[in-house]
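Let's turn to subunit A:
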Amino acid sequence: MTYSYYPGCTLKTKAKELDRTARLCAEALGANLCELDNWQCCGGAYTASSDEIATKLSSVRALLEAESREEDIITLCSACHNVLKRVRNDLINDANFAFKVNNYVKPEKPFEGKTKVIHFLEFLRDEIGFDNLREKVVNPFTGKKIAAYYGCLLLRPSGVMDMDDPENPKILEDFIRAIGGEPVMYPYRNECCGGYVALEDKSATVKKSEKIVASADGFGADIIITACPLCLYNLESAKGNGEVKYFTELLATALGIKEA
Partner candidate 1 sequence: MQRIGVFVCHCGTNIAATVDVKAVAEALKYEPGVVVSEEYQYMCSEAGQELIKNAIKENALTGVVVCSCSPRMHEATFRKTVAAAGLNPYMLEIANIREQVSWIHKNIEEATEKAIILGRAAIAKVHLNAPLTAGESPVVKRALVIGGGIAGIQTALDIAEAGFEVDIVEKNPTIGGKMTQLDKTFPTLDCAACILTPKMVDCAQNDKIKIYSYSEVSEVKGFVGNFDVTIKRKARYVDENKCTGCGLCTEKCPQKKVPNEFNLGLDNRRAIYIPFAQAVPKIATIDADYCTMLKSGKCGVCSKVCTVGAIDYKQQDTYVNEKYGAIVVATGFNPIKLDKYDEFAYSQSADVITSLELERLMNAAGPNGGTLLRPSDKKHPHRIAFIQCVGSRCDDGKGKSYCSKICCMYTAKHAMLIREKYPDTEVYVFYIDVRTPGKNFDEFYRRAVEEYGVNYIKGMVGKVLPEPDGTLTVRASDLLNGTQLNLSCDLVVLAAAIEPDKSARPLATMLTASMDTNDFFTEAHPKLRPVESPTAGIFLSGACQGPKDIPETVSQASACAAKVIGLLAKNTLKGNPCVAHSDELLCNGCSSCEKVCPYGAISYSDKEFRINGKMVTRRVASVNPAVCQGCGACTVACPSGAMDLRGFSNSQIMAEVDAICKW
Partner candidate 2 sequence: MQMVNNEFKPKIVAFCCNWCSYAGADLAGTNRLQYPAEVKIIRVPCSCRVNPMFILRAFQRGADGVIICGCHPGDCHYTTGNYYARRRMTLLFSMLDFLGIEKERTRLEWVSAAEGQKFASTMNDFVKTVTELGENKRLEDLRCKK
């Protein structure tokens, strides 16, 4: 299985651990993550306005390159995933947007929608299967209480993201069970951590993140896992009892990858 891999800006800098462990895990699971040659930063946020074209072009180029390779795109960062998946949706369902984009980019072949945008978690669930994953685990997190933190971007808007139930998701919990841990259910797992406001007003994001971490702690979580570098940053700055980790870090450990 070969996938076009879209790392995004943060995985090349502050979130190298997410990038590195994900690549190792993919390799261990027999998938080939082939980085897109000419990926550009997605911009971090999808701008929901009918007249916004330029801010979405970097995603369009990534989609076009992957489609020319006849591969699906795998993402890790929640923000990249959200932007790419929503731009893909626009290209398919918004004829006006597709028309303008094609006029500007002048692709050899317009985007047809064969290439899908798959989050690494969806790859684990739908391609590998959590039951198969469980069999590959050599260092299970037995007895560890792990809290899944989804945040907002992976789940919403649910109509487009279509990953899981937006109010009662279970993909990360199933993942935790597959690596032998015990998922902690807490109500803040799909509440926003405050996101990019961290730049301008850190006190606001800390306040929001503190509630999230306190809730997870209250339900006895040893570790909080997430897919998003910004969520990780915000939750860490809330200074809870347990660690905050990328889900791929736990996966690498569970799979017994030495370099991890």
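As a convention for this text, a contact is a pair of C-beta atoms (placed from the backbone, for glycine too) under 8 Å apart; a residue touches a chain by one contact, two chains touch by 3 or more; residues count from 1.
On how the list was made: all candidates are chains of the complex that A comes from, given by their letters.
Please read these numbers as outputs of a predicted model, since none were measured by experiment.
> Touching subunit A in this complex, which is it: 1 or 2?
Candidate in contact with subunit A: 1, the rest do not touch it.
> Flag every residue of subunit A that touches candidate 1 in the complex, lowest number first.
165, 167-168, 185-188, 191, 215, 218-220
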